[in-house]
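Left out: one protein chain. Kept in place: all the others.
Our next item is subunit A:
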């Protein structure tokens, strides 16, 4: 450890080395205010990634997991679950559950499919630039209305959320089937499909560097601003080295992600198409075009930053936590807990609608089966990410890490050729194990 120079004066009697090491570690945790469970999650992620890669190396002679291509795909696959997981955090913090998100996703995807394929082109003409915007807004509003309706049944009807959304699980899936009459709606609007990722639905090398720099600037700003606030009120500050460490860590992770997505190049087939379409005079073999961040991943980043802001910096977020901690106290403090419940479920529904955008754009079609079983992955992501089912506790970024863990397991198993049955066994077991570990963790820290 290099922190000894900046650490507060050492006690006059140095403790034995074992205790000193432990002391240094817990001092490090206290100083950086890093959560042990967050570190645990990152460790789990590294284990999963390394494990799948090594499995490939040992059994197939080549590892496919830790490649730019796979990790880029992983980021895109995580987007849809991650977007919904940020909303599920709010739902679970307030001691509710939403089992209907996968079905809301399916239904709103069908509604958006009808809108952009069958309805809007009649009035605007095929490929009109407003089609995707109207469709996205329409989808999100539909999701919000469905979610808000369910929230009202919970809040004002007094029906447990478990029952309302279990009913919703069937109702909205059924509606999706009825509206689409079981047919697949495709292809979606060309601009809309970019929201699903793919070579054209990515921002490229330069774009990714710009995004990366903005994120780094944001991290540094938050740390500097935090220091300034604490200085202004003369509160105890994190040590300089801890703030520096956090800033460097955050920026390094961001730059690493940019380097990674920029080292995944367009497939040669797409490059040839691109050369032909733009009449370029180059050989496909010599032209390397980076994917960069996929648009759905950027959507997830924007959603995460927004939701994190809402939870930590607005009254709404404060009330979500208060209701989760003690619903009666929240009501006595003058918070309209019922209306809050409606709003929370509406946000969840709206995010399911946004996920439907990403998911149907990625498939370039809408089917009534889209999002099946997603509710389980979303709930698992939130819970693995540290959202307590007892209410009152949870973080947005934790849930996104949780989504990444779930998706890593899922695509890792596909990569090494586990069959569907085995995948379900593993995912189900991991969920139960994660909740058990969570219970142990909380018992210990009590």
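General remarks:
Throughout what follows, a contact is a pair of C-beta atoms (placed from the backbone, for glycine too) under 8 Å apart; a residue touches a chain by one contact, two chains touch by 3 or more; residues count from 1.
In this section, contacts and distances are computed from a predicted model.
When the unshown chain is looked up in UniProt, the name that turns up among "L-lactate dehydrogenase", "BLUF domain-containing protein", "Aspartate carbamoyltransferase regulatory chain" or "Monosaccharide ABC transporter ATP-binding protein, CUT2 family" is "Monosaccharide ABC transporter ATP-binding protein, CUT2 family". Contact with the undisplayed chain is limited, among A:58, A:277 or A:332, to A:332. When the full complex is taken into account, the listed residue touching the unshown chain is A:314, out of A:244, A:314 or A:429. Panel shows subunit A; residues 229-230, 232-233, 235, 313-315, 317-318, 321-322, 324-326, 328-335, 392-393 of it touch the chain omitted from the view.
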